[in-house]
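First comes the structure, then the notes that go with it.
Only a single protein chain was left out; the remaining protein chains are all shown in position.
Moving on to subunit A:
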Amino acid sequence: MQANHVDGLYWCKKWLTNTFTQTCAVRPSRHSTSTHSTSATGYNMLTDHEKELIAKIWDKMIPVASDIGAECLLRMMTTFPGTKTYFAHLDIRPRSPHLRSHGKKIVLAIAECSKDISSMMVTLAPLQTLHVYKLRIDPCNFKLLCHCILVTLAAHMGDEFDPVAHAAMDKYLSAFAAVLAEKYR
């Protein structure tokens, strides 16, 4: 099991370095001169323009990380009550300090990673370990939080969160979640 994991990581890193200059895409590219780089899974492709867009959006969220983070978590726990089971040890009422501090951690991690998306696997290694060995959150929940992050961004950004920004952000968050779950087994 250990050997497979190490092999998997090696091949993932090899894929990342080798595919930087490739212009192949999972689906036909709609950008004629873009460079594509892969996430750890190799399935999500972000153009340079999309990466800039993502970094810009998260940069604006850093000063309000507690508010945004708390809102994302609250939306998730209200819409998908099963997710509350992971927070039995916290006070998760709206505006609680626990919710704000926990939400802030999540937003800052996502924002930090968005500054250098190509290095995602390295940046997220400590968080991977945390989720595998300590938190052990069922990975199906990651996409529930991702969805609520998108809803929060839409509620705050309005029309600025247009379909192109939405698509880019969805790809980024999916890749982020995939990397977090990567060491699970």
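A few remarks follow.
FYI, a contact is a pair of C-beta atoms (placed from the backbone, for glycine too) under 8 Å apart; a residue touches a chain by one contact, two chains touch by 3 or more; residues count from 1.
The working rule: contacts and distances are computed from a predicted model.
Among the names given as "Globin domain-containing protein", "thioredoxin-disulfide reductase (NADPH)", "Alkylglycerone-phosphate synthase" or "glutathione transferase", UniProt records the absent chain under the name "Globin domain-containing protein". Across A:Leu90, A:Leu127 or A:Met157, the residue that sits in touch with the chain not pictured is A:Met157. Touching the chain that is not shown, out of A:Lys84, A:His98 or A:His147: A:His147 (per the contact rule at the top).
For subunit A, the residues touching the absent chain in the complete assembly are 27, 30, 71, 74-75, 77-79, 94, 147-148, 150-152, 154-159, 161-164, 166-167, 170.
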